[in-house]
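Removed: one protein chain of the complex. Kept in place: all other protein chains.
So, chain A:
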Amino acid sequence: MDLLQILSNTVSSILGPATIAYALAAVGLAVHFGYTGLLNFGIAAYMAIGAYGYAISVLTFGLPWWGGVLVGIVGSIIFSLILGIPTLRLRGDYLAIVTIAAAEVIRLLFLTNAFDAVTGSADGLSGYHDSFRAANPLPDGTFGFGPFTYNSTGWWVRIIGVLILAIAVLIVWSVMRSPWGRVIKGIREDEDAVRALGKNVFAYKLQALVLGGIFGALGGIVYALPSSVNPGVYVTSLTFFVYTALLLGGAATVFGPVLGAVLFWVVQTFLSNLLPALVVSGILPFMSTSQSQTLRFILVGVALMLLVIFKPQGLLGNKKELTFVKQ
């Protein structure tokens, strides 16, 4: 067992594209759930729309990479409108069921054989990297220090990802301290009170849904940037994992989603490296290596339960702020 390698992989995952993608999705979810109180269980669909929008516009329509990003964003806005206009008037748990169902519809549409020529059905999409990599200003070769040693493409993906994440966090930070943000938080705390003040609650909710959805789609794009788009990723479990990351950091906080995503992936990477190594070296004789990989996900579920019960405000959250409005 190579403990140093395990630690190195773990530390390296702080800057992993998956971490950045989860952080972006969690920031989007923070806007939806943490600040506005919308129980959006369809964040996986936003990520899928971002990823497929990017890959399809590059592969099928030959757009440059930034065009693909724009298509992903526009796709997420359209999805927000389709999803939001009918459902935002519904009560919280209804919204949860509708969004999770809509996310499954989106996933099945990307998965079906009927659109194989465009979506690649079960195989997903790959080979859309040329434009993005051609835009890479970094020199060829491998550079960095310690565990953060990546090749040129690896750095380029991470730089773009962190840049997008920084912009997203900045936007959330600035809008949430603006009058708009105060109305949004007011809607979470007491929708009727805000309505009584003459605010158009529905319009505010829809704006929040669109804003968070864009971050979700960008998360999906960053997830797809390094390798490929695989329909098996965008299952409802992905939504739940992003929720876990969000609640870990703190749902109604600016940096909570980022911290949560980093912790989520650091722990995941650590366990996914450590547990099989323990099995191989005979320390966990009662399980196989594949069982040890499953164990991680059991722990995610347990962690999610414990978090919601014992620390619903998350690591960075303020207990006074009602993240879970009692309905």
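FYI, contacts are C-beta pairs under 8 Å (C-beta built on N, C-alpha and C of every residue); 3 or more make two chains touch, one makes a residue touch a chain; residues count from 1.
In the analysis below, contacts and distances are computed from a predicted model.
Asker: Name the absent chain by its UniProt protein name; which of "Spore germination protein", "Amino acid/amide ABC transporter membrane protein 1, HAAT family", "Cytochrome c oxidase subunit 3 family protein" or "Xanthine dehydrogenase YagS FAD-binding subunit" is it?
Answerer: Hidden chain identified via UniProt as "Amino acid/amide ABC transporter membrane protein 1, HAAT family".
Asker: Touch as defined at the start, partner being the missing chain; which of A:Ala168, A:Leu247 or A:Val279 qualifies?
Answerer: A:Leu247
Asker: Kindly state which of the options A:Thr112, A:Asn200, A:Ser227 or A:Asn318 is in contact with the chain not pictured.
Answerer: A:Thr112
Asker: Would you write out the residues of chain A that touch the absent chain, in ascending order?
Answerer: 39, 86-87, 90-94, 96-98, 100-102, 104-105, 108-109, 111-118, 122-123, 232, 235-237, 240, 243-244, 247, 287, 290-291, 294-295, 297-298, 300-309, 312, 324-327
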